[in-house]
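Omission of a single protein chain aside, the complex is shown with its protein chains in their original locations.
Moving on, here comes subunit A:
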Amino acid sequence: MPRHRAGFAGLAVVAAVATWLLLAGPDRVLGIDAGNAGVFLLMAVGWGSLYAISRIPDGGLGETMSPGEWRAWLGLAFTLVIAAYSLVHAPVFQGPPLWHNPDANRVGRNVVMLLVAWMILARVLDARWRRGVRQDERDREIEARGAGAARLALVVILVGYAVLLSFSPTERLDWAVPPLIGHLLIVALVVSCAFEYLVIGFGYWRDRR
């Protein structure tokens, strides 16, 4: 067990470095794009985690947490990273149109890579429960509460955007170019998903507290 803990602690350190590279690090590290390096490291952490999880015998992982709760915390982690990365790099969408904007394309590519890493990780994690029941009526109830919370969060954010764009003096809206507004709408979707996963994860946590 201590070896497991040391392994997971090491992965957490690498994940922290990867997140720093993605969000706040320099543009280039040793001549490599820092965003690409961050995504690569996060994917390496994902695969390392999967390997570590696969080494834990059946029952050692699912003792207390159900498949739905694993999915929720994983989804929360990825949506928070994607939302933070998208917000930190939002100014690049104020540049030229997207097809002439390599910086915006790089941000989009890294977000897609994060989504792919999330999908792969979720699929492989799900495979651990392929023999048993993965979802039941309690999971559906908790997910319904999460979906309701996400809908509410999305409405609040969109109303906030609408008020901001409608009531701000025009001279203060120089930043609000169409590509950036589109990008911020996507961020709103991601944040609402993060809120959904948070409510779902909290629902499971409260049930087993």
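As a working rule, a residue touches a chain if its C-beta (ideal position, glycine included) is under 8 Å from a C-beta of that chain, and two chains touch if they have at least 3 such contacts; residues count from 1.
FYI, contacts and distances are computed from a predicted model.
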Item to check | Among "Hydrogenase expression/formation protein HypE", "Putative transcriptional regulator", "Phosphate transport system permease protein PstA" or "Menaquinol:cytochrome c reductase cytochrome b subunit", UniProt-listed name of the chain not shown | outcome: "Putative transcriptional regulator"
Checklist outcome for this item: Per the whole complex, from A:9, A:30 or A:133 the residue touching the absent chain is A:133
Checklist entry - Residue-wise, where is subunit A in contact with the chain that is not depicted? => result 62, 64-69, 132-139, 204, 206-209
